[in-house]
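Accompanying notes for the structure given below.
Only one protein chain is missing from this complex, and each of the others stays in its spot.
== chain A ==
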């Protein structure tokens, strides 16, 4: 067993950045003499082979099919490649696409398997994957004793996207026959957020009921602007029409998917709000109520008035 296979993902024929992040992760654990192959399934895979020839990729395996996402087909491609090439490692960007084929592939082929992997390394030649557990409260190192092939899904925005031209060969692979159980009906673009990108923001300043009045909201828009943050909010603020719904973080709002610093001011921290942000590594909570739920998930907490803290922050930006 040797070599690594990366499954590249595309939407409407455009490669996702997470595909290039997976290439970087693969290169990081590549052993001498190993090959790194990237698989792309698309309507015109040849046009995507060039862009995928980056950062140490030895081979691009092009599978001509539809641009529509078809998990059964990717499963069939992977089954074939596992049978023919016996790779030691398969890497897939973590996300809804991976969920629909990676666990099934791993289970059917008896592979070592872990999801949402944050880091990869070799220890004495053995692969060790790191992932979070217990709602991001602990990091777990996972090894795969006795497994000849390991399949991992990789958390996005953790690895740098691969760059730098490579001289990869391109191999065409006929799409295998697959028992297709699902049908792609069409793309539904997300609601127009007017340029507000809560899922993509790395730094979010979020306000809740503590802001008290619509007139006070502008002050935090201004502060977020100064700090280089994206302003988010809890549900009552969006319900009142004080901020666009695109800024709402939480169960019925947006997920702060790529956030690394979340400053919650005057947010009590309802379960619904936490759904959208509790995974963030650095949460700073400001609330006058020391028993507010938000403090139970915050790394740093300030029991104090959000307006006083905001005024102090303004002195620093």
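Just so it is clear, contacts are C-beta pairs under 8 Å (C-beta built on N, C-alpha and C of every residue); 3 or more make two chains touch, one makes a residue touch a chain; residues count from 1.
The working rule: contacts and distances are computed from a predicted model.
Colleague: Just go with whichever of "Leucine rich repeat variant", "Aldehyde dehydrogenase family protein", "ABC transporter permease" or "NADH-quinone oxidoreductase subunit L" UniProt uses as the name of the absent chain.
Modeller: "Leucine rich repeat variant"
Colleague: Of A:53, A:248, A:274 or A:287, which sits in contact with the chain we cannot see?
Modeller: A:248
Colleague: Decide which residue listed in A:14, A:44 or A:214 touches the omitted chain of the complex.
Modeller: If we include the chain that is not displayed, A:214 is the one touching it.
Colleague: Touching residues of chain A against the unshown chain: what are they?
Modeller: 191-192, 194, 214-215, 218-219, 221-222, 225, 235, 238-239, 241, 244-246, 248, 252-253, 272, 289-291, 303, 311, 314-315
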